[in-house]
Every structure is written in C-alpha cells, then in structure tokens.
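Shown here: the complex without one of its protein chains, the others still in place.
Presenting chain A:
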Amino acid sequence: MSDKYIDLVNGGFGGTVAKKLGLPQPAPLRRYKPGAALVPGPVLVLGPDTDQTDAVASALLGWDLEVHRSPSTGTARWGAVVVVLSEVDDASQLGEHVLPLSPALKQMARGGRVVTISRAASGATTPTAAAARQAVDGFVRSLGKEMRGGATANGLVLAHESTTPADDGVLAALRFFLSARSSFVDGQLLTIGDAPVLADVTTSDEERPLAGRVAVVTGAARGIGAAIARTLARDGAALVLVDVPAAGEHLAKVANEVRGTALQLDITAPDAGSRIIEHAIARHGGLHVVVHNAGITRDKLLANMKPETWESVLAVNLAAQLRINEQLLASEHFRDAPRIVSLASTSGIAGNRGQTNYGASKAGVIGMVRATAPLLAAASGGTGTVNAVAPGFIVTEMTARIPFATREVAKRLNSLQQGGDPSDVAEAIAFLASPAGGAVNGQVLRVCGQNLVGA
C-alpha cells in the first residue's frame, strides 16, 4: 500500500520542508525482488583478527559479495557491516571492534545493514563475559534507532558455546538479515541454536527455497495471510489456504492467484488439525509448514469486556493453535523438517490499551511457541522448529480502520518511521519456514521497524 507521506518527504520540495520543520523523514524500504543483489554495496566485516572473523568474511566472499576488512575504502557506500563479536568476553574490548563502525555509518547505502554476531550472556562463565555479551544487546537496539535511510541494525546471538559464527545456521540467519527480506526488522536480536540446517545456505536466498515443501496458511483470505501465501508461493511452496467458510470468496481468489488449494474450515473446530493434515496429504502428498496466521481482534477496555468478547479472541488466537499443534505433534505425516510459525504481536509483548484479550492471546502464543519447540524437535529427530513472528504496525485493511490522526502517529512511532507492509511479515515467516531456518527454534522475531514504545 502506498504511503503518501513517504512519497512527499522524499520529493524535492516536500523533503526540504520536512527537514526544516524537523518532521520525520522515513525512507522507502529496500524490499526483496527475486534476482536482485543481496546487499546494496560492499560489505565491511569488523571484529578481532581471528579465525572466526575470517571465516565469516570468507563465507561472504563465497556469496560473491565484495568484502572489506577495513573501513577506509574511499567513497564506497557500504551495503552492510557485519560485526563479529563472538570472541569478545570483556566489555572494555567492545569499543575497539564497534567504533570502526562510526565512519562507515556515514557512508552507508540506503537500505544498508548492520548485523552483529555475538554470544548469549546466559552461557558466560564470568560476570565480565556476561556483561560484554549483554552489552551487545543495548548496543544493537540503540544503533537501530540511530540508523537512517531505511538502514537497519540487528544481531545474531549464538546460544551454544560450540557454535561458531560461520556455522550454516548462523550464516542462513545472517543472509536473511542482510537481505531485503528483513527490511522491516530493526533493532532485533535473534537467537541461533545448533539444530541442523537442511539446505545449502549459499542458495537459501535463491528463487525457490521452499520448492517441494507443502505449506498451510490459516486466515489466508486477506491481509497478512494473503501476503504470506503469495510470499511462500513465490519461494516455491505448494499451498493449502485455510479460512472460515464465510471468507471463501476471497480465499478462492488468493488460491487461484498462488495456484494453491482453498480449504474452507473453521480452525476452532475440534478436528481442524486432522482435517488440515488429511487435506495436505491427500491433495499435495505431504505437510511441512503450518503458519498459524488466523486471528481476530475484539477490542474493549477490560472495564467493558463481556465474557464472550474475551472468550472468542482466546478461542481463535490461542486455543485453536494449541489444539492444531497437538494434532500436528501426534501426526506421523509431520516429521520431515516440520515448521510451525505462529503470528504473535507486539501487543502481546508490550501490551496495548483496549487489547487485554488480544494481548493475552498473543502473549499466550509466545509461551506456546517456546514450549512446543523442544517437543516438535524431539518428535522430528531434531529437524523441526516452532517460532513466532510478532508484527508491529502493519498497513492492512484492519489498520486502515484506525482513525486517521491516531493511525498516522502510530505508523511513525518506530525507528523506520513508517508502517510495515504485509509482505514484510511474510518474508520473516518465509525465512523461519525454510529448510535453512532450522537453527532458529522457539524464538519470537519482531517485525515492527523497532517500535519505540514497549518493544
């Protein structure tokens, strides 16, 4: 959807006026197009002069990128900076490795990326090491707020001490953060485990990472659900699109567009999970990905909340997912690198006035995802993952109903100063759903442009 404000402040006259008045000047985001370059310029790799940093640099070289190890490279505008901090266990050494970013930030291309690779503080053996590791968190989040021109800063956090920054699982996530697929992900730290990655990471960004995979998307008739369907189809997945019978007309349109099959089904039905499995197996010969996107809002202040208003939101947004997941976990047909991706929400993280029911349901989803992750991994020989994506302000038919002034303000309250596109959420889901996303399990990835409030 077009954002007239972005068009205005990026025009000659409108831009001058906005600058003089100190108005936010959001930049058009770099969005993924098959065949386009991974990053918009050369990549600078910073970090200690060690094997681990070298290994990351040579992996990037292997992706045919122009890689530099020093910021003094004339007038080049950096496409990305990767800061390898996995061996920094003393905060006093941090400056040495992040301060060289300073000149590079002034030379950053539009839609550029900063990605740190560090270790989880929880695995540190000394307070000094834990402090250094945790410091990266605050550094990345603050840097995200500083970046302009559609550029973002994100971090990868290695959960296990045995993981090295050039392991496949880390590189797959690095590739996602560098690419235009992550354009509305900003200021986020994604934890990487050590589960196997079932794809060649160097090809994971190529045109059809989901080829041969069968994906189910619930709530697929409109908005974010339809965008997820389009994105997964573009990435090569065969699709089963689910929505309530009443949404059938839109569902059929999306199904015909993405060449999938439409399954009119109320996900709150007790046998919804088995019907989904049966349909996917019978029609498509398998089931690999389930995206729990279907959700409803029934906003009311708790003071005015009727029991049925509360219950309907919990039933659709949380209870239905739990029940379907139980049926998926029990199914012999959901064992081949299975992926579950649930839609959470920043409302479930930071809360939102008038959304006690919705916030509870979405926070519940986060709890469910974390607890289901080890269960699915165990059921699938360590190949399965369960994750959540938490969208912030996404421009959809639903948010279009928010009153104009509230909407315009809400839209700007993030580091990228704009609302996200449904496809931004879809791109994050497509990454988590891909065979290359195998090392990310039980995580919640925010796609919110780094909301300034609560996140």
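The rule is simple: a contact is a pair of C-beta atoms (placed from the backbone, for glycine too) under 8 Å apart; a residue touches a chain by one contact, two chains touch by 3 or more; residues count from 1.
Please note the rule applied: contacts and distances are computed from a predicted model.
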- Message: Suppose you had to identify the omitted chain by its UniProt name; would it be "Acetyl-CoA C-acetyltransferase", "ABC transporter permease", "LutB/LldF family L-lactate oxidation iron-sulfur protein" or "Glycoside hydrolase family 15 protein"?
- Response: "Acetyl-CoA C-acetyltransferase"
- Message: One chain isn't shown here. Among A:His284, A:Arg339, A:Lys411 or A:Arg446, which residue touches it?
- Response: A:His284
- Item | Residue in contact with the excluded chain [from A:Gln52, A:Thr261, A:Thr297 or A:Ser312] | A:Thr261
- Query: Of the residues in chain A, which ones touch the absent chain?
  - Reply: 245-249, 251-253, 255-256, 259-266, 269, 282-285
